[in-house]
Every structure is written in structure tokens, then in C-alpha cells.
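Removed: one protein chain of the complex. Kept in place: all other protein chains.
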Amino acid sequence: MSFRRLSSGGLIDRGKPVGFTLDGKSYKGLAGDTLTSALLANDVTLVGRSFKYHRPRGIMSAGVEEPNALFTLHDGGRREANIPGTMVELIEGLQARTQNAWPSVELDVMGVNQIAAPFFQSGFYYKTFMGPSKGSWMLYEPFIRRAAGLGEATHDFNPDPDRYETRFDFCEVLVIGSGAAGIAAALSAAAGGGRVVLVEQDSRLGGGLLSDAAQASWLNDRLAEIAAAKSIQVRTHTSAAGVYDDNQVVLVERRDHARPDPTKGQARQVLTMMQAASIIYATGAIERPLVFANNDRPGVMLASALRTYLHRFGVAPQSAVIATNNDTAYETARDLAAAGVEVTVVDSRDDAALAKRNDFRVLTGTVVANVQGRRALYGAVLQGAHEENIRCDAIGVSGGWSPAVHLTSHGGIRPRYDAAVAGFVPGGFAPTHFGAGAIMGTFGLNAAIREGAAAGAKASGGTGAQIPAAIGEDRAYSVMPVWMPPKARGKAFVDFQNDVTAKDIKIAHQEGYHSVEHLKRYTTLGMGTDQGKTSNINALAEMAELRGLPLEQAGTTTFRPPYTGVALGVIAGRTTGKHFRPTRRSPLHDWHAANGGVFIEAGAWMRAWYYNWAGDSAASAYVKEMELVRRNVGISDVSTLGKIDVQGPDAAEFLNRVYVNGFAKLPVGRARYGVMLNDDGIVLDDGTTTRLSETQFYMTTTTAQAGEVMSWLEYLLQMHWTDLKVHVTSLTDEWGGIAVSGPNARKALELCFPGIDVSTEAVPYMGAKEFTFEGAPIRLLRLSFSGELAYEVHTRADFTTALWERFIATGKPLGLKPYGLEALASLRIEKGHVAGLELDHRNTLDDLGLGKMAGKEKDYVGKALRFRPTYQAAERWSLVGLELLEPEKKLRGGAILFAKGDEIKGHGRGYITSVTWSVELGKTIALGLYDGGLKHVGEEIVCAFPLKNELARAKIVSPHFIDPEGKRLHA
Amino acid sequence: MRLPCPHCGPRDYSEFRYGGDAENPRPKHGTGDLQAWHDYYFVFNNPKGPHEEYWQHVLGCRRWFKLKRNTATNEVIGVVQP
Amino acid sequence: MSKYSALALARHALNPDLPWPRAWRSPDPKPSYDVVIVGGGGHGLSTAHHLARYHGIKNVAVIERGYIGSGNVGRNTTIIRSNYMMGGDTAFFEKSLQLWEGLSHELNFNCMVSQRGQIIVAISPGQMDTFARRGNIMRLNGIDAELLDPGELQRVLPYLDYSKDARWPIYGAIHQPRAGTARHDAVAWGYARSADSHGVDIIENCEVTGFVIEGGKVTGVETSRGRINAGKVGIAVAGHTSHVAKMAGLRLPVESHILQAFVTEPLKPIVDHVVSWGAELFYLSQSDKGGLVFGGHIDGFNTYTQRGQFHKIQSVVECAVAFMPFIARIRLLRHWGGIQDMTPDGSPFICKTPIRNLYLNGGWCYQGFKATPASGLTFAHTIAHDEPHELNRCFTLDRFEKGNEMDEHGTGNWTYKQ
Partner (left out) sequence: MLERRSALADAHPFAWAALTLGEVRGFTLTQAAVFDKAAEAQVAAVIGALPQENTRAIESNGRTLFRTGPLAFWCVGPENDDLAAQLQGKAIMTPLSHSRTRISIEGSAARAMLAKGLPIDLHTSVFTPGTFAMTGLHHTPVLLHCVAEARFELYAMRTFAMDAWEWLEDAALEFR
């Protein structure tokens, strides 16, 4: 029996027992316990095995810095690994498991590693596992991987059933940390009247004060004031994970203790992106362990942790040795002694005065050199002025304090070494950042309160408030660091979680891995889940001594966000699953869904891929739908096309500049196909633009490039051509579009729009007509993507469904039906219209056979760079049509093209972009790019698809497979 | 990062799209030879320090603006008035 | 160079007082070298190794502002692959992968080259076609590649979201079995140790402050530790290329952008491949130490700060959770940024410059790490012979004037979109 629950004291409720299990064994804790305090209360001190050597490990701390006491919690989709028990609030039925040990932490077979330990010195894996042959690492890696890693994330890959939220928030003053300094800062800042947010990673406010019973009344009075202050918002269970540019602070709140119900929309964790006008860091300090032989034995704990377990949880050992090099540990000793613990203080400082004014034994000029006991310690071996062994249940160590500067360095300001503190303090602050308390190396309570109040005043730009002094006088703080371990047998650990010893650091030094980053990367120091909160300084200091440099010259380490681990789930929040990215729907979406339309994702859009009237798969349906258009008439949803309103006195001049072909003289009521280049001379987009009046144009773009083109036009007008009086507005959402295509397209229009003259005289090819039909404005454009007689009928979005249904109803006698994206894309291949994979930011006008469109005289965007030498080379890969010559075979997109007789290797002479079955020609056809392009019309080539070991012969033809002279368009 | 939209005021970075280097003067439309356009479009100062660049408040008012920002610190210096 | 081996380890294990030799010396700069390499990153050190070992040029200094490997060689997500389809790229990156395969032996330093395979998942039929084109080119150039249909993919990667709730469905994937990962720091240290053993001076904490140029010819560099004369000078400082080249009066088709990287807590093995997603740029693998290492797209605006925007962090993590939902409860341990050269077409430079005897290696965009061995080989050749190796002929500075861009992914000529 070493640790036990005291009959009184602590902030736990002895009336409320809480049941939990560890490795299946049942225990009882109390409401207010953490997992580790409950385990100590049950005298469970061996809770894990170490990473590399599988040494027995216990509980070292009472906070976020815990390197050893890591557990796996829950199961199934809720399973999570590597959770520090010090941060787990005990809830009824909690299932915890120890890690990295088999079959159990008591007898872990991998413990044999300890025998081979000398082999596993730092960097050993860089020096071996290379033989016998080249690929040998692949033989060793599986074993290394299985040995490495800490906990197990999941067995079954079940998704996490819990819910996570993200939110934005704003405040004037953000105070991080709620110890004496943070509390004073918040109260003082609140006097400024602005919004003050006080965040605390622990389950309750108070920080270090919670481990100091003497300050209980001061704390309670302040908490009452905070509760009363309207402008202060308190967030417990909330850690500041990172500080980003312009004071965006990411806060993560844990709500597990409240047992949130995802089906009720309750989140397990909430991530707040806090935009703070100013930030006060009151993050305190973390006690450092001392480095000596076997300093990792269960029972060796931070002195401050013993004090926390005593005051917060009423848990203490029977007897303890407190090993220190500074003053704060005496408070722990005093409190433990008062609680009836048999205490001996071992102080490395040789100052007899220290011994006097205490009512417990103090041995000065003495250090703990080694530890007795393996799975649980039973004694300390002393060296120095007093060479003796002392029996004890616990060794509380205090190597001084490391200010928690992590967040302050996220902004790129490096910490500065302060010899008086024997630790790193913030290297400086941005104008809106402030620090108070232990983080500044201010360890006196009243000094911290004064510092906090001052920071609160500055941060809020107000006068601040007077904060009452804490109980008692500040004691002076002095520390005399000893970095090197005393000579003794046994491993002296620096980084407990990654099993990095003082010897490993010595080896890194011998081999020249001197810089802090080399040291960390070579030894893996500080790379564990605790991010080296307890180990960094001790390691840096040892390296500095080995190099014979003062610590400040040996460099510091950069702290990267997050301060503590953050579940990926809460960073993503609800932006996952079907909400991962927004879904864009055509005005006809609901009709397609209700009438046999099958959707396919096209960028953000959901588009009707095919309709089940034609078949039950795209492959079977699209041919029927193509036949419908080639032989009769079909309608298709083209609402996704980009549409842009271009208006103003200079609209024509503007379009004349952005399109390679002329638009200045386009007559009112006529449409024109246009192509745009980027400045670099590469094709940006194509589409048709209709002149509605002298000063108004209706532009359409491809679905894919709509957003890019809109921004591009705005950019040119707002940043460069400011002299042009033109205004552009996106109409993509305002207008729906219906393509009516096929020999019977005009009949379909006549049936749908009785009394409207749609004759070829009234609406010639590339003609446009505006009219109102039953209250709906209509823009009728005679354009064809399919190569048939075809129209695009545009109307306002809300009317589109009714108009579409009208076409379906009135077109019934003709046999009019809808056709989807697959057929649309295939029809255009037959016609040789470029799209999708042909417009891939690599092709020039000439590559696509559009060179002749460009105005010789006129200027247009991209003209200069279009004429770069290679872009004008005679032999370029340019657009061709292909006909499959071996019907039993397949053509596939992505096939590589070779000339007949070429050796089938290398990069070929081109590739296939798009393939379809041609209902017109009754064969498989394709579009592709081929070296020299149409110069090779009539030649037989080879299409290679080695991924499927396929070779197919094809013939190069014009890409205009059907109606090359365009009779049907003008019909 | 917060960027100063000239119309809407300071807004979160997520509302903006980057428009690239604004230090190279764009040749006037219809002027400039291949070399001039090459140097404008393909070659950059890319300074470690104050840098002029284009941004658009694309989820907001859709204003484009020229911003001066320190690339060594991400500190916004201000909107460059045309 | 004392040989590393299991035996050597045993010797040191049995005799704890036997000290290990330094991995590389820490010499003071000599007044003059035949070749000075500016930049002690993977590429600079690899170049020095190749110069000293294969070109007999041993009077070489590698000058590093901080500590070697402090740049992107120690900040990347450690992926190696050779799935390139542009003429000038395919052979170069395949050569690089072949050098990776022998690297641990070449350097007698275990770089933990793990050929666990890379699988890229397609979210549309069109994407499958572009993957097929790439895979076909690979196969036609003797590089391994295979297509996986959704069924095969689900057997290999059971943990992806194949459900109806997925925003984008899965149409299949392309797999390069020989692709994988390597231990990034080991690459810098291994090349340094080897170069050092062949007589190269590796000079850390020495910043280049200017170039000595006489009559259009470089003759040395000014540094924080004084002038160092040099017959030839090679720049290999990707991330800060413009910044350094400016000292030689050069303006380049390069902008500096931040690419962020992420690692989770260490876990027992769960992800056995390098897995990438076609929905948005996203790639993830599990390190031998157990952490899930992943990354995405650049933040997308010029910066030299190594701090990323949280908005970008979110969008990358959203990819992770949407793509492999089981990951939600795993905790992010660290994220960091590297400053990367971005070029208009996404391809690098290994070439001569307008200044005689000054050579440039940079513009690596996303592919610096995987290119490290071949980059050193071809840059060393270019410096030694004053003309490019056949593998880096296309990586020239004048390709934009000529219209010879190498836009591997068809993103278009925008540095910040590449």
C-alpha cells in the first residue's frame, strides 16, 4: 500500500463513487477524479510500457505534459489511443486500456528489448537493416512498424459516430490560462467593457491555485467576481491549440464529460476560430524532471504533481523523497508533511540555511542518483553530502520550471533563455500580445497578479482594475540547475515517451548532430504525443554542456501548433461526408430526380447523366438518346452553362479584346461562337455570345470554366481596362437553359410556343429571338452543339421546370424525350466540337484547329505569347478524328497513339481524349491529338493501351464526323 | 490572416482569392512584343518583404484590389490605390 | 568513413565507451574551391556527392545558412514516385526512383526507402481517362503502373468512404507499386556523410550575402564568414531561389509559396500505402514511427513565412476525414510549412544561367524530395561539363520564351494554381 485516498481534502465528492475499468478490471473512483488520480487512489502505479525498451512506466504528472500514463479509451468507432489519463475526467463506465504491452503491463514479453537495449542507441536504425541486398529494408520494415507506434487506432475502420462543430467568434481580449495571472488579467480587462474570453484547458478555473489549499478563499472570491462580470465569457475544458496570423486563435473545447448525444446534434468537441483584438498569455509553467539513473520508475513523479494529487484529489503516498534544485518543491514538501506523509527533501544546492526553517528532514548538497525497485519503486539512492538509501513510496522531482511559451512562438518569435529562471521565456510579443505570470518567469503569486492586472489593462486599452493580493507574501524563487546526471548504473531518461536517455544525447553529440533540430530528429527527442513538454530543456542543456556553450547560444527549439493533440474530426467539423463540398443543382434537378434521371457529379454540379427510359446504365442508355437526337428530337438540360451579362457603352470593344475573333460588328439579334485565350496564348474557354442590343451582350461559357472566366473578366475591367465602361454580372443562376436538338427541333418549338414565329427566316442559324411566353421571358438562341438543327431555349430559373414540362407534354406526339450529359458529350464528339479534355490548358488555338478564327488585324488577349516559337512549330500535336478499324476491339480515352510501324514504346505521337459509339457511322470513333494533326488524314495508326495490354488499329479522319458542310445546322 | 477589402472592410482570408503578382506592369492592350509579355507574365520579383499582389473578394463583393503585403511576415501594409 | 553495419553497432553496444565518429566534419571555409554549392539541402548535398564521387571534383564546398537539411528536405511528406507523362519528366523521375532503390547502399546510410506503393483514387470517369493516359505512358517507358477498378480498390483500401454519403463516388485508381516513401532527414545526412568522406567541405551556419561576378563570369561568393573564391558556383536553395539569385542580378520565373504538412500521433500500422485522392490534392502515408503524415495543396499566395493559414489546414483535414472517415478520432500532433519555389508550369530548373559558371537548381514545386538523387546526378553533370545531362535538357530557364512549358498536370501557367 503506497498511494491512498486521504479521509479529507481535495476537490472530489466522496459521496459520489464512479465505476470504471482498466484492462477489464473494475475500480471505483470519485466524482471530480481524473483517470490517473482515481488509479493512484486505488494504488495502481504501473500503467504502461515504454516505447522502445518496454520499461515499466507510471504516472509522472497531473497535466497535459504527461509522457507516460497514456491509455486507449472506448471501442468500435469511438476507440481512441494515446490519451493522457491526467486529462481524462472520470465518467461512469469508462473503459480504459494500457498500451504497448502484451500480454499485460506486469509481464510484457517485449520487455526482452531491455536486454538488447545497448543496441537500440540513438540513430541505430540509420546504421543497419541495409543488407543483404538492395531492397532489404522491405524485409525489416514490417517488424519495425509493428514495434513502433503507441496505441492502436482502430480494428474495423468504423467511422466515428460522434459529431464535431466548428464556429467563428470574435472578442476584444482573449486570456489563455486561468491561474492567478489569468484571473487577474481577465478581471482587469473586463473593466475596459469589451468582450473578454477566458479559456482554461482544465475542467475548472484556477490553474496552480487548485493545488494550493491556502489560496482557496482568494480563488473563490475572484471566481464569484468573474461569474458576475457580464463581459467575461468563461470557457473551461478548452485549450488554445494554435495562434495564427492576425490574431486568429484556434480553441478546442472538449465535451465528453457531458456525454453529448450526436443524434440530438450535440457535438463531442467544438473548434472555435477566435478573432481576438488582443491576446494575454497566462499559460503558466511546467515543472521539469531531474535526470538520474532509473528516473522513469513508477513512483517517480513531478513534485508539483504530488501536490496536485494531494490538494485536488486527496491522494498521497505514505512516504516521499522530494528531490529538488529550487525553492518551489519545499511547498510541496510542507503540504505533504502536513497531510501526514513522511517527507525527506533532497536539495542539490549546498546551502545549510535551507535545512533550518522546515519541520521535515532536508539534506542539502545531495542528489538522488538512482532508484530502487522496478515495477514500483521502494527507495532512493542518494549521492553527495549524504550518501544513503532512503525507503519511500514516491520520489517527487523538481528540476525547476519551464514557462509554457509554446503559443507565443507560433507567430515566429523565438523564446529567449533567462538564466535567473533557468528556462526559456517569450522572446518578445507582437503589439497586441501580452504575457503574465509564470510564463514570464514570474513565480511569485502576488507579482503574477499584479502582472496580470497590468496586462489586462493594456490589452483592453482601459485603466484596468485593482485586484486584491493573494494570501501571504511571495517567497523568493531561486534555482541552481544541474543538467548532467550523477554517475550511477542504469538508464537516465530525458525524453520518457520516446525513451531518449542522457547517453543517446551524448552519442548524437559525438556524431556531430549538434543543432537542436539535428538532435531532435536524430534521437526523436520531443517527437512524442507530449511534444517534449518535460524533456526539451533538459536535452538542450545537456547538449549545450557537451558542446561547452552557454544554453542561450546552443539555440532553442521551435514550437509548432497544436499545443496539445487535436482530433482531426473537430478540425473538419461537419464539412465531411456529403457536406464535404457544396453541391450545385440545376433548376431542373428535382424534375430529373423524379423522372428517371440518373445523376453524375461534374465539378460542384449534379448533372443528369442519362435517363432510364433509354436504359439502366450510361453505356446502354446514351446510344438510344443519341439516336433520338440524330433521328427525331430531344431536350437536354444546359442550365449549368456559365452565363454572363455584359453591358455598357464599351461592351462590344471589351468582347472584341477578350475573344480572338471579332465581336465589334456582331449585329443585334445574332449570336457568335468565340474563343478566349489566357495571356500566355493558351486556350482559356469557348462559348457563344449573343448581342441583345447595341450595349448589351449575353455571354455563355463552358460549365467547367464559368467561375474562372467571370473572375478573369472582372479582373481585366477593374484592374487594367478601367477606361472601359462595361459592367459584368453572372447570370448563371438567373437563367435556366434547355437544348432542343434534332431534325424535329423546330416542330417541337412550334408545338411548345404556338403563335411564335420560329421559322428559319425569323430565327436563322446563329440567330436569337427574345419574347415573353405565359409570363416567362424567353431567350431563344439557334445554336447547335450536336450538329443537328438545334436551339437553346433560356428562361428565368424558376420558370425552367414548367417550360421543360411543357416541351415534354407538347412534344409527346413527336416522341420528344430528354437526353443526358453522356449523350450530349457523345453528340459533340461526332460533330468534332472541342470540350473537356481537349481544353486542358496545354493546347493552343491551332492545336484545336481553331487558328483561322483569330483576327489577323485585331488585337486580343494572348496574341503576343500565342506566337512563341514552339507554339507555331509545324509539327505539333493537334486535333484529329479517329475511326476504329477493328470492330471487335475498343478505343479508350488515354490511349497512346503511334504511327503504323512505330515501335510501341516511349511517348508516342499523341493520345485519345474522347471516345464514343457513332450512331451515325455505326462504328467507334474518337477525338485525339496527333503529331502533325490533319496532315495525316487517311493514315492508319495504332492506339496502344498497355494498362489493359490492348492494341487497336484506327484511321485518322477529320474530327467533323457528321455533316461537315453544316447543312443540318441551317435546315 | 485578415485582408482589407476596399469595399467591405477587413475580412477573413477564406473569403478571398489570390490573383498573383502585381509588380510587373501589364503592357497596354495591343502593344508589347513577345519579350515584353513574357517578362510581364512569366518573370517575377518575388521579394522577401513588401510585395504588390492582386486579390479578389470573391465570396463577398467581388472587388479586385492591389494589396501591399510583407511576404516575410504576412503583415498587410495596405491597399494600393490605382 | 567508418562503415555502418549491424556488426559496428554490436561493437559499440559491447563497448559503451567506444565513441562513434562524426558523421561529417565541421571545417572552416578554405579561401578557394573548384566548386561552391550554395545550399546544404538534399539537392545541394546530393550534387556534392555526385561531383566528388563520379566526376572527380573533390575540392568542393557546400555552404549552408543554417544547419544542413534545415529546408524542405526535412519538411516534406517523404513521398517518392515516378508517375510522370511529359517527355522531359518521365525518364528523369524514373532515374531518380531507380537511384532511390539503391540509395542506402550507395551511401552506407539507411534511408529507409520503403516501396509500399502509391494509389491515386479517381472520382470521375474523365479522371480515370487522364490517369490511364499517365499510366500508359509509364508502361510504355518501362515503369510499373496498374489500374484498379472499385472492387479491387476496396479490397486493397477497405477504409475509404465507398458509401452513398460520400460527396464524390470512387471510380477506381491508378497504382504504382514501386513508389513509396523514404526517411527524409536520412537523405540529407547520408549524402552529407558520403560527400564529406570524399573530401567535400560542408560549412554550416554560413550565409551567402553576394556573388563575385567579373566580366559576366562568377568567381566566388561573399559569405557571413568572408569571401570564398570558386571556379564554379551552383545554386540549390529551392524556396529562396529568387532571393539568392537576385544577389547575382537574376529575375526568375519563380514565386515562393508555403506548402503545409501534417503528422498525427504515432499508432500501430493501419495505412500500408501512400494514398492520394483525385477530389483535391491530398496524399497520406504512415511513417515507420507510426504517425500519419499527410499534405495537400499550397496555401496559394506568395510568402516566405513558414506559417500556414488555418483555413487551408481545415480544407486539407476535411479531405482526410471525408476520404477515410475512420481517421476522425486520431489526433493531429504537429503541422508545419515549407517554402517552396513555384514555377508557372510546375516544373523545375536544372540549367546554366546567363552568368558564366553560375548554375541553377530550383523551381521544384511539389517534386523536390522525390527528385533529390537524379537532381544531384544531373546538376553535378551540368556543372562538371558546362552542359546539361540528357535527363535535364528540358529544365531550362528560357522554356517560357520558347513555348516549351512542361505543364505535367494541365493546370495552366499560373504559379499560384500549380
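In this document, chain identifiers A, B and C correspond to the written order of the chains, with residue numbering beginning at 1 in each.
Keep in mind that, in the parts below, a residue touches a chain if its C-beta (ideal position, glycine included) is under 8 Å from a C-beta of that chain, and two chains touch if they have at least 3 such contacts.
The structure displayed is predicted, hence computed values, not measured ones.
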Report summary line: The chain left out of view makes contact with A, B
Query raised in the report: Of the residues A:581, A:657 or A:817, which one touches the chain left out of the display?
Result: A:581
**Report entry** Given A:5, A:57, A:79 or A:195, the one touching the chain that is not displayed
**Finding:** A:195
Query - Full-complex contact with the absent chain, from A:350, A:590 or A:757 - result: A:590
Requested in this report: Against the chain that's been left off, what residues of chain A make contact? List them.
Outcome: 165-170, 195, 264-267, 273, 275, 573-575, 579, 581-587, 589-590, 605, 645, 647-648, 725, 727, 729-735, 773-776, 795-803, 806
Report task. For chain B, enumerate the residues touching the unshown chain of the complex. Result -> 7-9, 11-12, 14-15, 57-63
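Methods note: only the chains that are shown with their structure count from here on.
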Query raised in the report: Counting in whole Å, what is the centre-to-centre distance of chain B and chain C, each centre being its mean C-alpha position?
Result: 29
**Report entry** Cα-centroid distance, chain A relative to chain C, in whole angstrom
**Finding:** 22
Report summary line: For chain B, residue numbers touching 2 or more other chains are 1, 12, 34, 38, 41-42, 73-74
Query - For chain A, residues that touch 2 or more chains besides their own - result: 244-245, 248, 412, 680, 865, 868
Report task. Would you mind writing out the residues of chain B in touch with chain A in their complex? Result -> 1-2, 12, 17, 19, 22, 26-27, 29-30, 32-34, 36-38, 40-42, 54, 56, 58, 62-64, 66, 73-74, 76, 82
Report summary line: In their shared complex, chain B is touched by residues of chain A numbered 168, 244-246, 248, 275, 412, 657, 679-680, 711, 714-715, 718-722, 859, 861, 864-865, 867-868
Report summary line: In the complex, chain B touches chain C at residues 1, 12-14, 18, 20-21, 34-35, 38, 41-48, 51, 53, 71-74
